[in-house]
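Omission of a single protein chain aside, the complex is shown with its protein chains in their original locations.
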Amino acid sequence: MSAASLPAWVLASSLLPAVLIFLLPESRRRTRTTLNLAAAGLKLVLVAAMSWGVVRNAPHEVRFTMWPGAEFILRGDALACLFAGLSALLWLFTTIYAIGYLEGAPNRSRFFGFFSLCVASTMGIALAGNLLTFLLFYELLTLSTYPLVVHRGTEKALAAGRTYLRYTITGGAALLLGIAVLYSFAGDVEFKETGSLRAVAESQWPLLRVAFGLMIAGLGVKAALVPLHGWLPQAMVAPAPVSALLHAVAVVKAGAFGIVRVVYDVYGIEFARELALLVPLTIAASVTIVWGSLRATQQTDLKRRLAFSTVSQVSYIALGVSLFGPLGTIGGLVHLLHQGIMKVTLFYCAGNYAETLGVHDIRELDGAGRRMPLTSAAFTIGAVGMIGVPPLAGFVSKWYLGLGALEAGHPWVLAVLIASSVLNAAYFLPIVHRLWFRNASAPWPDERSFGRFETSLWFLIPTLATAALTVGAGLFAGMPFSPLQWAMLITRREYLP
Amino acid sequence: MSPALWYALVGALLVAVAFAAFAAHTHVVRRLLAFNVMGTGSFLILVGLAQHERGPDPVPQALVLTGIVVAVASTALALVVFRRWFAATGRVALPEDDTP
Partner (left out) sequence: MIDAATPLIPLAVVVPLLWAVLTAVRPQVRAAWLVVPGLLAWCTTAALLWSHVRAQGVTQYALGGWAEPLGIGLRADGLAATLTLVTAVIASACALHRLLSPPAEFADHAARWFWPLFFLLGAALDGVWLAADLFNMYVGLELLGLSAVGLVTVAGTTIALAAALRYLLAALLGSLAYLLGVALLYADYGTLALASLANGFTASTTTLVALALITAGLCLKTALFPLHGWLPPAHGAALPPVSALLSALVVKASFVMLLRIWLGPGVSLLVPAVAQGFGVLGAGAIAWGGWQALRHAELKMLVAHSTVAQLGYLFVAVPLLVDASAAARASAWDGVMLQVVAHALAKSAMFLASGALIAAVASYRVDDLAGVSRHMPLALFAFGLSAVSLMGLPPSGGFSAKWMLLQAALASGQWQWVFVLLGGGLLTAGYVFRVFRASFLQGAEDRFTPTPLGWDVVALALAASAILLGVMAVAPLEVLRIGAPPSVGLLLNGAP
């Protein structure tokens, strides 16, 4: 195993388990669990090793020619390590959670097989070194998440699956067209810090804008930019670990990450500003942030409220990307990580309530804090972090986004951020209030006992771990290798000297 | 009018008539007959082409010979399949064409 092929091994560390798990008989529970956890752990180690290459400024790279003029490139650059690190970490926790969640449920081989395939696609998206390789894994992600969304096999799940496909396949077609248009006059565009399209003749600029619009539209479907977000709330019928995966680790993140790649590593932030591409993106992101928050306040189903919250929060990333200036960039990039950690915590908690108490509706949560103090504490941390209260992770993101807005000369964005924070508070604080300050008025709809702890340890450990990370990412933002420091490292490399 | 042209004209006429019959009929055996007449027409055209001042040309002859072999084989195959179809269903036309 040579060091240069490290990106291929990162990919293989979830692709091979996927194949093995598909082949495992349903009954081999212990083998499957071991395989899952070993692969997740191994991947973390591999991603860490890959990040070391970035620090030494010698990123690992694997490439071969798929057909003349089309390269397959995996490269562990700084941005790739950011996303791969997030996915590897959260995959470990989500795997633990999913093992507990699916205890005794049917079709586990199929579930974990596609689960691993899904993470393999996400790793591919993170490591892709050019647009074609990115597209390849982006579509693979669509295909591997479909079986997870419809996993329960009910009419409702299948209807959600159909909506999911309609949006993502059409989005994929838009992305394909955008990439094809770009390729037709710029050739095989590799991702490169500060971008690589500056050399394109000015007569081609209109086509560059068309390609940008198509690509952002295609990526915007997965990133749930309004009005392309319709699939996300519907996909809530999926099992809780899948929701966590869709919302925090894989799907919406893949879209947001794609936007980051296109703006910084294809067009280059300076060139994108020259083409006047950034302001429309700022506006789209701002509209999404406010609209998602508004819709979240109207939901009474806990998971649906969280879903609309995702719509809103993921667009912070696009917002940061579109604000010209290093501070905005830092805000957007760091939120890629912070939103993942916080949202995954909230979804674990929603799953814990549903699995332990049978609670799905917010109005049934009264007094749950006394029955499940640890889960409720984690939920509170996640919620308060989302609102942006210091010193939690969300605050760091919002602080840099605000500074970035001023730096880019869009002070109105501050109003968007403040409005969003107020709305965040309006839909999260009532839940926190119900958890801690109200008494249970009725027996829990469907209570299960897990012995000594408030819920299964499979659930509790990931929930507490990500909650701790939410606190840590804020408190220790100044330490080396914190998300913030890594985002700063990327930012230093993305702007022209 | 040269003999070659006569052959071609008669052949073309046969093909046209037979094609009309092929399209108009639904009875499988009638369609097969029409196809065979069509084949004969095209062979006439081919043989007409084979007459040169330099004497007979072997290539069109070979084409015709092969064409005849193919026509015989296909007709035989078609009749075998049709007999099985007729034995199984008692119908003489294909389902989509059957307008009783």
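Chains: A and B, in written order; residue numbering restarts at 1 for each.
Please note the rule applied: a contact is a pair of C-beta atoms (placed from the backbone, for glycine too) under 8 Å apart; a residue touches a chain by one contact, two chains touch by 3 or more.
Since we're looking at a predicted model, the values are computed, not measured.
Remark: the absent chain touches shown chains A, B in the intact complex.
When the whole complex is considered, the residue among A:R63, A:R162, A:R209 or A:R273 that touches the unshown chain is A:R162. If you put the hidden chain back, the residue from A:T33, A:T170, A:Q204 or A:T297 that touches it is A:T170.
Within subunit B, the residues in touch with the undisplayed chain are 15, 22, 28, 31, 35, 38-39, 42, 45-46, 49, 58-60, 62-63, 66-67, 70, 73-74, 77-78, 81-82, 84-85, 88-89, 94-96. The set of subunit A residues touching the chain not shown comprises 22, 65-68, 70, 72, 106-107, 109-110, 132, 135-136, 139-140, 142-143, 146-147, 150-155, 158, 161-162, 165, 169-170, 172-173, 176-177, 180-181, 183-184.
Here is the rule we go by: only the chains that are shown with their structure count from here on.
Rounded to whole angstrom units, the spacing between the C-alpha centres of subunit A and subunit B is 68.
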